[in-house]
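For this view, one protein chain was removed and the others were kept in their places.
Per-chain numbering from 1; labels A, B and C assigned in written order.
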Amino acid sequence: MKIAAFLPELLRHIIRKPATVDYPFKKLKVPKDFRGTPFLHPELCIACRACERDCPAEAIEITAISDVEKTFKMVIHNDRCVHCAQCVDSCPTTPKKAMDMDAAFEIADFDRHNLKAEWVYVRAVQKPKAPAAPAAPAAPNTEAPA
Amino acid sequence: MKVTIPIGPQHPALKEPISLRMTVDGEVIKDADLRLGYNHRGLEKLAEQKTWVQNIYLTERICGICSHSHTTCFVQGVEKLMELDPPKRGLYIRTLVAELERVHSHLLWLGVAGHEAGFDSFFMYTWRDREVVMDLLEIISGNRVHYAINTLGGVRRDIDEAQRAKILGSLDTLKKRTEYYLMIGANEPSFVARLSRVGYLSKEDAIALCAVGPTARASGITQDVRKDDPYAVYGETPFEVATADSCDVLGRTVVRVKELLQSYNIIEFLMKNLPNGPISVKAPRRAKPNEVVSRYEAPRGENIHYIRSNGTDKPERLKVRAPTLGNYAATIKMLKNGFIADIPLIFAAIDPCICCAERAVKVVDARSGEERTLRFSELRRMAGRRFEKVSQKRNAVWPF
Amino acid sequence: MAVLRTFLYLLVYPGVVFLFVYSTFAEWFDRKVYARLQNRMGPTHTGRWGLLQPIADFVKLMSKEDIVPERADKRLFTLLPIFGLAIVSTAGLLLPVWNFDLAAPGFTSFPGDIVVLLYLLSLPTLIFFLAGWSSTSFFSTIGATRVLTMLFGYEVPLFLSVLSPALLAGSWRLAEIARFYQQKPLLILPTLLGFVIALIAVQAKLERTPFDIPHAETEVVGGTFTEYSGKKLAFFRLMTDVEMVVSAGLLAAVFLGGFPGGALIGFVQFVAKTLFVIFLLSLMRAVTSRIRVDQVVSFAWRCLAPLAVLQLLIVILIKGFLL
Partner (left out) sequence: MTDSEIIEKAKALLGGRALEVANPTLRRIFITVAPGDLAAAVTALRDHLGFFYLATISGVDDKDDYEILYHFGNKDACLNVRTRIPKAAPRIASITPVIPGAILYERELQDMFGIIVENIPDPRPLVLPEDWPAGNFPLRKDWKFERPVEKIPGGKA
């Protein structure tokens, strides 16, 4: 039973730099593959709805606009998304995945409508893995991700 | 003279909504009524409407601190249902994240115990050193809290050489700091005065009331699912079950710190003999009709999932029993004859994860009638009469 | 002219304005030291290094809604903070820093002012009890009874340990006690034991961490101040700050040899010595954990009181043989 057992440790720290970071003014670096917000590469998406089916929070919504030109609209409800990156895992497109995760985590907002990200695109045709590099048709994407 | 004190559902000592109604005679608690259900989310009904893959992330959100334990318990059960055999490296990574979570959960608990006892410097220092583990988890799994590293048939992310070295490197700072906190916890007189002989739970009571985890192990029961029913790679890892027999909050603190030291050895063992190879196998979408009981040693105690499948891609029944629920009956027993000042400490001693255990209430109705005359009895009797008048007028607020 | 001097004397320099400003500075100093001891930053963004943080808190509280519980005795509930602040400010006037030379001391230095100061310092405890008692919520009543229970613990050791140096100096006048120890600095050593006891007892009087049981937020929510809000709570917070400055001033005057050296040097001495005492108080606040009410009383009677009597014995022996 030592009186003031914590004293030496406390006194040692009185001149040291505090361990806390001054957050809004100085920010810590986010590690390499941090799971931030999901977003879509519209030119690679084959609209197979695998991500919509596997999303635990039902945050992905794919609607077909017109079957003639095979254009689709995907809405990612970022206010419902739980950032688990399951959509990236279940996305079957090879070699590069259509769904991807960036590192943005400061996405708080006053209006939940600002958290919806929309893409309208023509479905990419998934070339069979022919030896020649498959030239995916340059789909005219009409709206850049929000 | 009895005064009933409502602690909760909103109260600074309780991070989550739970209602404790203490009948108090002066500073001594006569009996306790625990009322839960304030954030019951109907998880078991919801699980029946989601597919196996979606349920992984649902079970992960049962508890914020021990999220990996519920996912692992669930994924192990479903792997048995689907007859999947996850590769060895995947199991090693899964056990590694389990132990890292135990380290961060116990360090968090040490801080909370310090804060409940008013020892804020201890709280600040333990939580500062907990950041080392949180950063490790963030580098491995991409997120500090919900790691989502489990998937059906293994894990989703691999560990490269740099991460392995970083883990081994930060182990000895953690070991040094934990031994320092064990010294402080056992030697700081004002802190020990708040912990020893508080919240006494004898071994017979712990057995009768089915206490789990560190609460039971601090009363001398060596009961640890990692030893009794080894899962993942605990069969091969050398470690001992930490127990104490002082049956009070100090014993639970010692048990948790010993478990921390054991976890460091396990992590070191895992990192040294991490086999190479694939980390997961492909999982089908449906599971044949079957049932399975899956058990897991969470930082707070034993987790049990009973899963039954009916051939579709959704479970027929998912029964989850979180460790805190098992300890509530024991908490009521501990609260009796304690002091008001000890309520937060006794309650924090079982490391309650209230959102996990949305299932328990228990009334102890030992209405001991004797009237203790105290020097301040006159003052308190006046207070008593004021409350009766007060409570009658606003009885809608406190339904006695 | 004399009226203007007394007016200035009362309100500006040694009086209310200076005391409030200095007590907010003391609170900033306490919070900054406490934070740095815990390896944190402490207040940093309000004013230079966060200096204006206590004032910012005070202004925020003054602008908040002011709720009075329905069953509470409204007049008592409202007057208590004002009484408390008044009592503690008048105690502040008695500190010996203001009368520069003993030949023509101001009107606030008279034989027996240490007794008045101690009495004025024990009144706030009664104010806290009444505050907790008159706001008829469960938690504040428990807080109130705890304030009284603790009072019986630390009051006697505090009085004994503060009065023993006065006994050694042979006078009840703070200015004379201070001058006695300025002339014979060596005699400060035997009273160091009293200084330690007084520090612990003052920590209990100010209800700071080892003894902040009456308003321990994890047990009884806000304790005595649960029902207070808005201006009343701001006044109570200011009152505890001023009480800290006054107690630190008392300890510095009695144990550390007062504040010699005319107006300017006396002022610098006063600031230095009170900040040293406040540093010791926040050190004690960072090192220990909160103990229970029954432990406070048993600790006080089993440990503090005997040491205080021992201190008294030492003083009497020295007075008898050496002087």
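The rule is short, and it goes like this: a residue touches a chain if its C-beta (ideal position, glycine included) is under 8 Å from a C-beta of that chain, and two chains touch if they have at least 3 such contacts.
Keep in mind it's a predicted model, so treat the numbers as computed, not measured.
K.L.:
Taking the complete complex into account, which shown chains does the hidden chain touch?
P.N.:
A, B
K.L.:
Just one of B:K80, B:R144, B:R286 or B:K336 touches the chain that is missing; which is it?
P.N.:
B:K80
K.L.:
With the missing chain put back, one of B:Y180, B:F239 or B:Y306 would touch it. Which one?
P.N.:
B:Y306
K.L.:
Given that one chain is not shown, which residue among B:K176, B:R197, B:K288 or B:R317 touches it?
P.N.:
B:R317
K.L.:
What does the interface between subunit A and the hidden chain look like in terms of residue numbers?
P.N.:
Residues of subunit A in touch with the missing chain: 79, 111-114.
K.L.:
Residue by residue, what part of subunit B touches the chain that was omitted?
P.N.:
Contact residues on subunit B toward the absent chain are 36-37, 40, 42, 44-45, 80, 207-211, 223, 225, 228-229, 290, 292-293, 295, 302, 304, 306, 308, 316-317, 319, 321, 325-326, 328-329, 358-363, 399.
In this text, only the chains that are shown with their structure count from here on.
K.L.:
Applying the document's contact definition, name the chain pair with more C-beta pairs in contact, B-C or A-C.
P.N.:
Of B-C and A-C, it is B-C that has more C-beta pairs in contact.
K.L.:
Centre to centre, by mean C-alpha position, how many angstrom separate subunit A and subunit B?
P.N.:
The computed centroid separation for subunit A versus subunit B comes out at 31 Å.
K.L.:
Could you tell me the distance, in whole angstrom, between the mean C-alpha positions of subunit B and subunit C?
P.N.:
Those two chain centres are 42 Å apart.
K.L.:
If I count partner chains per residue in subunit A, which residues reach a count of at least 2?
P.N.:
Within subunit A, the residues that touch at least two other chains are 4, 6, 10, 19.
K.L.:
Note the residues in subunit C that touch 2 or more other chains, in rising order.
P.N.:
Residue numbers touching two or more other chains: 37-40, 286-288.
K.L.:
Write out the stretch or stretches of subunit C touching subunit A in their complex.
P.N.:
Going by the criterion above, the answer is residues 33, 35-42, 44, 283, 286-288.
K.L.:
For the complex, give me every residue of subunit A touching subunit C.
P.N.:
Going by the criterion above, the answer is residues 4, 6-7, 10-11, 13-14, 16, 18-20, 22.
K.L.:
For subunit A, which residues are in contact with subunit B within the complex?
P.N.:
1-6, 9-10, 19, 31-35, 53-57, 82-86, 89-90
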